[in-house]
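One chain of protein is taken out of this complex; the other chains stay put.
After this line comes chain A, so read on.
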Amino acid sequence: MATSADNSHAERMGSGREAAYSLPDAVGHFGPYGGMFVPETLMHPLDELKQAYERCKSDPEFLSELDADLRDYVGRPSPIYHAERWSREVGGAQIFLKREDLNHTGAHKVNNTIGQALLARRMGKTRIIAETGAGQHGVASATVAARLGLECVVYMGEVDVARQEANVYRMRLLGAEVVAVKSGSRTLKDALNEAMRDWVTNIDNTFYIIGTVAGPHPYPMMVRDFQTVIGREARAQMLERTGRLPDALVACVGGGSNAIGLFYPFLDDADVAIYGVEAGGEGLQTGHHAAPLCAGKPGVLHGNRTYLMEDANGQIIETHSISAGLDYPGVGPEHAWLKDSKRARYDSVTDDEALAAFHHLTRTEGIIPALESSHALAYAHKLAPTMRKDQSILVNLSGRGDKDMHTVASHDGLVL
């Protein structure tokens, strides 16, 4: 076969970077982070998954099937949009938005679920499980399961089930079973524990679609690869539109899949500054936040070593963010590595700053952003005035805000 075609496929799927950045290593480590910290029962199934994924990512038939789905079902490529009016009001650099909010199901999550569901079908699995916090990944999983005729079970903390009723209903409409998880803090981390328990029990027929760049190897690599479509498109679009690369990238970081999807194709572009924005909640000094990179320390949870929110005894502590999608005590191990290696810089914005950015973009551009993405917008709002007018910032607008109407209204003292 033509090696050039193979190379381009490899590059497309995120590998093929021999000369420069090429992580993880063969066993899933990003420096000291990542790895496979799971019970023995899962080790062989993870190895099988890794092998199946390696085969698919160099299989032209799989890739063309994925491409067709991303184009016809998700609606890719998503545009970049120059937020001119907002940029003028903010003052300073020109701000461009990568419009992942325009994807089918309303966020970047579907880029990954499409890929993993195709892989599940290739592996002959008939049942899909997923964890979800706000419900976006659950909806994206239920959506692709419906389309491929796969059974789907979504684990969701009991607390989240109560505060995200609309998404629970969407998942049920799509034919998924939503299981309310009653253990631990009854939120996203516990949903992930419960999905792992299901997987270990039903390993023969079940594929676990993890929704972010966390979990044991190969998940952080595989989810990243499926999400790099964001950065590959954006890189070409910025070159085409402005004739050069952006000066800065900004994305919100919960688990960090939208961020790594944007960042990864730019990692070797040394002149592009990279900023990841965590959920500062009520402020880092209050302890009520979800910012492990900014205020946590390294540890092991959910199959990988990474920065965590934990107490002095290594127990995982509860997090807080107005945005359910960022409300997680860990973060993808590749972000931990990018922080330590200083290739990316991580900062946080508070609930109030994110809300202000939510309103500001909505009023000036007619785009209602997700509260998660509003964290990235709030950071861009701080960054732009420190830059020149002829410089540019590319913000990943990772999702739309329709799901957040109740949260924002209740914050404003209204009941919808």
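Rule of thumb we're sticking to: a residue touches a chain if its C-beta (ideal position, glycine included) is under 8 Å from a C-beta of that chain, and two chains touch if they have at least 3 such contacts; residues count from 1.
One rule holds for everything that comes next: contacts and distances are computed from a predicted model.
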> Can you tell which of "NADH-quinone oxidoreductase", "Tryptophan synthase alpha chain", "ABC transporter substrate-binding protein" or "3-isopropylmalate dehydratase small subunit" UniProt lists for the chain that's not drawn?
Replying inline: "Tryptophan synthase alpha chain"
> Which of A:R197, A:R244 or A:R363 sits in contact with the chain that's absent?
Replying inline: A:R197
> Per the definition of touch given earlier, which of A:V27, A:L173 or A:A409 contacts the omitted chain?
Replying inline: A:V27
>> Tell me which stretches of chain A touch the chain missing from the display.
In response: 27, 35-45, 183-184, 189-190, 192-193, 196-197, 200-204, 298-303, 308, 310, 312-317
